[in-house]
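What follows is a single structure, and I will ask about it in a moment.
Only one protein chain is missing; all other protein chains are in place.
For clarity, chains are labelled A and B in written order, and residue numbers in each chain start from 1.
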Amino acid sequence: MVAFILRRLIQSLFVMFFVALVSFSMFRFVGDPVHQMVGIETSLEEREALRERLGLKDPVVIQFGHYIARAAVGEFGLSYQHQRPVSDMLLERMPATLELALVSAIFSLLVGVPMGVYTGLNRDGFFSKVFLSLSLVGISLPTFLIGILLIFIFSVQLNWLPSFGRGGVIDLGWWTTGFLTLDGWRSLIMPSITLGLFQLTLIMRLVRSEMLEVLRTDYIKFARARGLTNHAVHFGHALKNTLVPVITITGLQLGSIIAFAIITETVFQWPGMGQMFLQAVTTVDIPIMAAYLMLIAFFFVVINLIVDMLYYVVDPRLRVDTGKASGHG
Amino acid sequence: MAEIRATPGRGWVESVRRFFDGDIWYSFTRSPMTMAAGAVTFLYFFLAAFGPWVAPHDPFDLASITLLDASLPPAWLEYGDPRFLLGTDIQGRDMLSAIIYGSRVSLLIGFASVILSLVLGVGLGLISGFVGGAVDAFIMRVAEVQLSFPSILVALLINGVLRGVLDVQNQADLAYAVLILSIGLSNWVQFARTVRGSTMVERNKEYVQAAHVIGISPALIMWRHILPNVLGPVLVIATIQLALAIISEATLSFLGVGLPPTEPSLGTLIRVGNDYLFSGEWWITIFPGAALALLVLAVNLLGDWLRDALNPKLR
Partner (left out) sequence: MPLLEVENLVVEFPTRRGTLTAVNDISLHIDEGEVLGVVGESGAGKSMTGAAIIGLLEPPGRVASGRILLEGERLDNLPYEKMRRIRGKRIGAIFQDPLTSLNPLYSVGYQLVETIQTHTDMTPTQARARAIELLTEVGIPAPERRVDQYPHQFSGGMRQRVVIALALCVNPRLIIADEPTTALDVSIQAQIIALLKRLCRDHGTAVMLVTHDMGVIAETADRVAVMYAGRIAEIGPVREVIKNAKHPYTHGLMGSIPSIGHDNERLEQIPGAMPRLTDIPVGCAFNPRCPHAFDKCRTVRPDLLPVEDSWTACWLYDGEAGRTIEASKTLVAATKADALLERNHG
């Protein structure tokens, strides 16, 4: 187990290194950092001095080393556009994005898994067909379109829910939360549905196909032959065996939910990191883009490690590596 | 998880069933849904090809647009004008024509970027699977890292970088290239992984070994012997990727980093119309949105059907 986790850690480090390389290349080679930092009236000498001071004249490898060292302590430089430290800007906006991502992930799991189980068990049932058709529609509707439709129905026509922003937010000093006010929750409903719907359809289809696969296995047939109740066969034996792939994909999806939030945040003017990233892309504000990329990669790596640990809880074959297949005949 | 699964070999009943299920055309004619999707897709292709001749108005002909016709609702509503079936936007442009022109752009960019991902992915996949070793490890690692990020984020990053490098703000005609590149480059991984997998299987088969022994060049072996074997899965992926590429393009345009309002795709139309959602001119957004959803849905249905028909086990 330790060896396995260690191997995954090394893989994660590789991913981080690679992303850092991309991020650094963007930072260093797209546009001129000095040009972006100073005003037009800055003289050529002053620019050269700044170049020297920023270490832009060092060999590229050394610059990359410095970049990683600074990134490791959350230092990503100043935003071209806002002239503020990028890390401060990201930290300010992180709670909004993470709360949105969390609520959507829970929503998509709580709805997607039961729907997947249901459609897997009642393969030809009426509701299964309805769910499957709906899921295809769900996959075919671009996220932003779902958001627009929801706004059109629930904000413009019915006037039930707020169409933008986080609503009432309480500042805890290190974190701002919308979880503590009714208004905050009301504001969360549409964005989290919009963000979670795509993952929901994916999870549902995945659970369904895994269920169908598992229900065909010999051990399910044998479980039935032992006279176990349908409940035990379906939920005790079948569902548990679908968990490993479901955990994998869900983990990956959680990572992408945070990134997918870019679109949802734009539609609902949600003050999160994604919205900031998009503004950075529009204005080619490279430090923000680079930092955002690193941050997403970091989230991704952390989630992956958690997923790996979950495997051990679910699958005994990974847990025990002693006494393998001992005994004979 | 592969080893948990039951080994195949449910005997001939299963193989008989699989044989019948593998009948591609039969499954097409049997599913009305698939046939409808095929018809809708064909309609879009037709409109895309002959748009300028079919559309009732030319949305880019400034001479024919007057502000007098601005913000007209669809023809069947009060104040609707029979000349403009789906209404007009705030500049007086016919929505139906704008949608036809927009679909044309969406399909064009969708196709171009899928072709780019396909060529790139299949090529890298073949090389990766056939050459193996360090080359394979490198390509697959890059693929893995890229796959960790949603393709829309990758597309946004590439988009941002390209715009930084190319200074697109001043060159609107570059928008097409930037879009195709950013979508195409963000979606090659699926192709590469599938092709690599099949290539590694095929590479060790006797006929490929034999071809190798009699001195046929690797490139020729790949082209003539391995490529035909991966065409099925590649076709399935390409269809599903087309739907994805159309969504990506619409999303990028909606987010404001795609096509400018002067050359609107469906996504741009939705973006522009979105500003008027609250003032009551819902048709400016909803119709292009519905057109986009219908197109993607039809392509997705075709992709689903194709996947099931080529590989009934996956159903």
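Quick notes
The rule we apply is simple: contacts are C-beta pairs under 8 Å (C-beta built on N, C-alpha and C of every residue); 3 or more make two chains touch, one makes a residue touch a chain.
A quick note: this is a predicted structure, and the numbers were derived from the prediction, not measured.
The chain not shown here is touched by just one of A:169, A:223, A:247 or A:261, and that residue is A:223.
From the options A:119, A:241 or A:304, the residue with contact to the chain not on display is A:241.
Although one chain is not shown, part of chain A still touches it, namely residues 217-219, 221-230, 232, 236-237, 240-241, 314-317, 320, 323-329.
Just so we're on the same page, only the chains that are shown with their structure count from here on.
Across the complex, chain B is touched by residues 14-15, 18-19, 26, 30-31, 136-137, 139-145, 148-149, 151-152, 156, 163, 209, 212-213, 216-218, 241, 244-245, 252, 255-256, 259-260, 262-263, 266, 277-278, 280-282, 284, 286, 289, 293, 296-297, 300, 304 of chain A. Here chain B touches chain A in the complex through residues 1, 4-6, 141-142, 144-145, 148-150, 152-153, 156-157, 159-161, 163-165, 243, 247, 250-251, 254-257, 267, 270, 274, 277-278, 282, 285-286, 289, 292-293, 296-297, 300-301, 304, 314-315, going by the rule given at the top.
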